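Only one protein chain is missing; all other protein chains are in place.
Chain IDs A, B, C and D follow the sequence of writing; residue 1 opens each chain.
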C-alpha cells in the first residue's frame, strides 16, 4: 500500500473518533465502484449460484432449508450493509466492525450468529509489498455472509469450486463447515505468502553473505517489517480457531470442531514459521553489520600497508634532498645505490612484518 | 512538558511521602486559575446544560431520576473536591487519587459507585511532545462526575454533542453508558495520537534511509520515548475495560457490557499498533547505525584511494629530488619522461586494483 | 556501600552455609554500637512514647488493650532478638530472617502474627550510590514490632508524628493499620529515590545528547545498575501488598485491606516508573554509542579532507623538485605560476567534490 | 537440504492451499522409489518379523491378540496410505497429516487410536547441515503403525533389536509401550545431534577466541540457525509427552505413563541444552564483533605510529630541501648533523609518548 493511501486511511480512523458506537463509517481505501454481490445456495442435492444486483435479492434464500452463502465484495456502500443488518438482525456494533477494515482477527458469539473477522494476505515479491484484505463472516444456522474489502482477486475460488463439484463433504455439511472452508482458505493464503517471503529471505541471505550493499540492508529491513505485520495478523487467528473449536454455540456442530482444530494447528505452524524467519532475519542483520566492519578493516589495511611502506622511503628520499652544504654522503660514489639498497631492505622488512601479522 | 515543570511535579510526589493516606494534596502542574464546572442533565425526553459557579449548584440534580453528568475541569482546588466527596459519599482514598494526576489508569468498584482513572493524550508533532491529561470518573447509579486536570481543550466535545442531539442511543441509556462514551472518547484520543506518530515515524524512516543526520537519531530517540510512555498509558486500559466488561456491579447493565468489550478490543488494537511501531523504530535505529558505518566506509575509501595512488608517486618524485652527486638517471635524456611514464603506469595499475576490489 | 563492605557481607552469607536453619547469625554490615529501642503505645484516647534501655521494658505493654509499636533500631545484638522471640513467641526461622539483612521483601502468615520484610531506600546523587535498609515487621493483634538495620535516619518519622498528632484515623485503627502506615512509608521512600534518579537521568540524557564523554558512559552504567537493584527490591513489594490485601488472617481487618490495595497500586506505579527509566537508559546507551561513531566519522572526515587536498599538491611540488637535467618545464618563464594555478585548480575541484559529498 | 529442494517443497504447501481438508497430497521431497513395509508381531512368547510387498499383507495381524508394529517407510504412495486408512479406520484429516511432512510434533486422541507426529534429527557436521525426518505413529489397542518419510537410515534399529531380544519389558507390555519406545528413540536422536552441535560449538568458540575469520561468522550464523530449527522441533515434544502422560485414554495404561513422564523430562533437558547453546552462540557473536574492532584498532595503531613518527621527519627534510638563496642553516658546518640529531630526538620523544599511551 502506498504511503499516501496509508495516510488517508489513518485520517479516517482519527475522524471517526467522537462518533457514537454503532455509527457506520467505512474505514479503508476510498472506493466508489459498485459492490459485487453473489449468492451460492446449495444442499446435498441442489446447487444454485447467481450474481445479484440488489441486495434484497438474497433475502428470500434465508427462509429456505438449504445452506446459503452471500458474498459481498466491497464494504464501502453503507446502504447495503445496513439493509443486510436489518434483514439478518445483526446489531450495530457488528456492522460497524464490518465496514472498518482495520479490525483485528476475532470471533464473537452473538447467540443467533457468530461473527468472525479474518485477513487474507497477498505478497508482491517485486517490490516487497505485503497486502492484506479483511473478510468478515456472519455465520448463522443455515447461512454465511462474507464481506470482503472488494480488492481485486480473492482466495475463495477454490471453495466455490468445491461446492459446485460437490465431491467432498462440503455439500453434506452445514453453514459451520462452510465458514471453516472460508477460514481455511484465508489461512492458506498466509502459507503462500510465507513461501514467497521464505524465498526472498534466502535470496537476501545469499546477498548478505556474498556481496552486501546498502540496498541489502533496506531489503532486510523490509522483510523484518513485513514479518512484524504478518505476526500481528496471524497471532489472533490462533485465538479465533481455538474459540471456535471450544465454542458451545449450537451453531457449530461437534463434527465440525475437529476442522477448526485443524486450522488451529495451521496457525501454530504459521507462527512457528514467522518466528523462525524473524530469528533468521535478525541473524542476517548481524552478519550485514559485521561484514561492514570486515570491509572497513580491509580498506584500512590496504591504506596502512601502502602508507607504512612508503612513508619511511619518502622520508629517506627527502633526507638526501636537503641542500646542506656539508653532507658527505652526497659525495660518496655509491651513496645513491646505498640508499636504494636501504630502501629495498625496508620494503622487505615491512612485507615480512605484515606477513607475520597475517595482513597479507 | 518542560523539564522544570516535570521536576516540580516530581517534587510534590516526594513531598507527599509521609502524609496519611486520604490526605488531599494536588499533584500536577501548579495552577491557580478558577476551576470550570458544568452540569449536563438529561433523560430520553429532557436535556439541560449549564455552567455552574459554585459546586453546590450541582447537588440538587443528584435526587432527580434523570442522568446527571458533572464535569469538573481542574483538580487543584481541594475545597471543591472535598465538598463533592462529602455530598456524593466518596471516600478519602478516592479523593486523594483524584487530585493526584500521576495515577495509573484503573477501575475500582466501591459498591455505591465505580471509580475509573483514564488518560487523554495529545501529540504535538512540531516538537515531538506527548501530552497526557488525567480524567477520573465517579460513576453512580444516575450520575457521572468527571474530573479533568483543567488543561486546555478536552476530548468530550463529541459526547456533549451526542447528548444534545439525542439521535443515538445515549439519551436512552444510563450512567454506565455515559461512562462508556467518555472512556471511548479518551481511548479514541490515542488513535489520533498514534496516527500522528505513525506519520512522523514514516517521515523519520524516509530520512533514516535517505540522508540520516545526528538530528535523525534524536528524533528516533524521541519517538521511542513517546512510544514507551504511550505503552505505559495504554496497557492498563485493557485491564480497565476488561474489569468493567466482567463487572458484576449492578451499576453496569448487561446491555452496556458489550460496549466495554468494544473498548477492550480497541485497546488491544492500540497495543498492537504501539508494539508494531516500537519494532519499526528499533529497526530504524539499526539502519541508522549501519548507515553511519557505511558512510565511514565511504570516507575512508576516498582517503585510501587518494593516499594509495599518490604516496608512491610522491616517493618517486622525492627519489629523483635527492642531491647525490652520482645519480646517472638524472643525466639521461629521457629520464624525466621515463619517470612520468612510470607514474602513469602506477596510477593505471592502482585504478585497476581498486576496480577489482569494487571500491570505485 | 563500599566494595569492601559488600565483600565482607558476602562472606557472612557464605559462612552461614552449613548452619542449622533457625540459627541466628547477623548478616549485614558489622556493627557494635548499642541498639536503640523505642516503644510507642496508643489508643484513640491515650499516647505514650518512650525510649527503652533493656528490651524487657517493652514486654508489659503486650498485655494492654492499647496498640503497641516496638521499634528496634539494630539487629546485630542477637541477645535482644532472642528475648523478643521468646516473649512474643516468634519461631526461630523468622528470627533468623530478621537478623539476615539480605532477605527479599516478603510476607508470611504465621497465624498468631504476620511477618513482613521490607526495604527502605535512600539515594545519594553526588556519587550515585543507592542505599537500602531492611525493615522487618512482626504484626500481632495489638502490637507491631519493627526491626531496622540501625543505619542513620529512618523513614518512620512521619508515622510517629501522625500518631502523636492523632488527627487522622491512625489512632482509631488497629495494629494492621499501623503496619500499613510503616509499609507505606517504606514504599514512599522509593518514590523519593526515583524522583532523584529521574532528575539524574535527565541530566545524563542532556549530557549524552550534547557532549558525551567516557564519564557519561560510566554514569549511564551506574544508573542502569541502580535501576536493576531497585527493580529487584520493588518487584516483590507488589506480591507482599497483594498477599496482605487478599489475606484471610483475622489480624487484618476488612477495612484495612483497601489500604493495602493502595500500596499495591503504588508498587505498580513504581514498577512502571522503573521499567520506563530502564527503557530510557537503554536508549541513552544507543545514543552514546552512535555519538561515538559520529565523532569518529567527523575526525576521519577532517583527516581525509586535509590529506586529499594536500597529497596531490605535495606530489606536484615534489615532481618539480626533481633534479633531472632535462626538464623543459623548469625553464619556462611562467612554469612556476602555471604549477601554482594548477594547484589552485586542484583545491577548487576538491572542495567542490567534498561539497557534493556533503562533507563540508 | 539443498535450496532447490526446499523451494520445491514450499511450492507444494502453497499448491495445496484451496483443496478440501482430507485431500491426500504428499508434501515433502518428491520420491518415486518403492515404499518399504515391514511387520513385526510379538507377544511375550512369540516374535515374527517380515518385510511385506503389498500393504494388504499386514491386515490379518490386526485381528490377532498379539502386538503388531507396521512400519511404512515412505509416505509418497497415496494409495498405500488410503488402504491403511480404510482398514484401520483412520479418518481423512489424519491421513492428510501423515502425508504432509511439514507437520509440527503433536499428539491427538481419536478415541479408537492416538495419533502422534514426531521428528527424527540427523546432523552432518562437515557442512553443518541439520536434517529432520517426520515419523507419524497411529497407536491402537494392539497395534502401532509408524510412517516414515523414507529417507535413508532410521533410528528404530535399537527398538527392533530390543523386541527381538525380548530381554527387557518391551515384550511384556502393550502397544502404548511400543509407542513410547519409538518416541524415546526419536527423542534420543536429538541428544546425538546436540552432542555433535555442542562439539562444533566448542570448535567454533576456540576459533572465535583465537583467530576469527569471516568464515567463523558464517559458522556461528549456521549454528544459530540450526539451533533455531532444533528449538522449533523440540518445544512441541514437551507438550506431546505431557499430553500422553496425562491422557485419560484407555489406550495408555497407567504403568506406561511414567515412561512418558521420562520422555517429558528428556524434552526439558533438550530445551535446556538448546537454550544454553543459543546463549553461548550469542555470546560468541559478541566476541567475534569485538575481535573485529580489536583488530581494526591494532591496524590503525600501526598506521598511526608509523605516520606520526615519520611525518614530522619528512617535513624537516623538506624544509631544508627548499631552494631559498638566503638560508643560513644550510651553510653551517654541522647543520646536517644538527638536523639528524633533531630527528633522532623527535623519534625518541614519539616512542616515549606511545609507550605512555600503552600503544607499544
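The working rule: a residue touches a chain if its C-beta (ideal position, glycine included) is under 8 Å from a C-beta of that chain, and two chains touch if they have at least 3 such contacts.
Predicted, not measured: the structure shown is a model, and the values here were computed from it.
Colleague: Can you tell me which of D:19, D:52 or D:280 touches the chain that was removed from the display?
Modeller: D:280
Colleague: With the full complex in mind, choose from D:60, D:125 or D:157 the residue touching the hidden chain.
Modeller: Only one listed residue reaches the unshown chain, and that is D:157.
Colleague: Which listed residue (C:34, C:221, C:246 or C:355) would be found touching the missing chain in the intact complex?
Modeller: Once the missing chain is taken into account, the touching residue is C:221.
Colleague: For review purposes, identify every residue of chain C that touches the missing chain, sorted by number.
Modeller: Given the touch definition above, chain C has residues 3, 6-7, 10-11, 13-14, 16-23, 93, 102-104, 106, 211, 214, 217-218, 221, 224-225, 228-229, 232, 285, 288-289, 292-293, 295-296, 299-300, 302-303, 306-307, 310-311, 313-314, 317-318, 320-323, 327, 329-336, 339 touching the missing chain.
Colleague: Which residues does chain D use to touch the chain missing from this display?
Modeller: Missing-chain contacts on chain D: residues 155, 157-159, 161-162, 168-170, 180-181, 184-185, 188-189, 191-192, 195, 198-199, 202, 209, 258-259, 261-262, 265, 268-269, 272, 275-276, 279-280, 283, 286-287, 289-291, 293-294, 296-297, 300-301, 303-304, 307-308, 311-312, 314-315, 318-319, 321-327, 358-359.
Simple rule for what comes next: only the chains that are shown with their structure count from here on.
Colleague: Along touching chains only, what is the step distance from chain A to chain C?
Modeller: 2
Colleague: Nearest 5 degrees is plenty: how much rotation brings the CA atoms of chain B onto those of chain D?
Modeller: Answer in degrees: 145, to the nearest 5.
Colleague: For the homomeric pair chain A and chain D, should the interface be classed as same or different, according to whether the shared residue numbers exceed half of all numbers used?
Modeller: different
Colleague: Between chain A and chain B, what is the separation of their C-alpha centroids in Å?
Modeller: Here the centre of chain B sits 26 Å away from the centre of chain A.
Colleague: So which bits of chain D are touching at least two other chains?
Modeller: 321
Colleague: What topology does the chain touch graph have (line, ring, star, complete, other)?
Modeller: line
Colleague: For this entry, which pairs of chains touch?
Modeller: Pairs flagged as touching, ordered by label: A-B, A-D, B-C.
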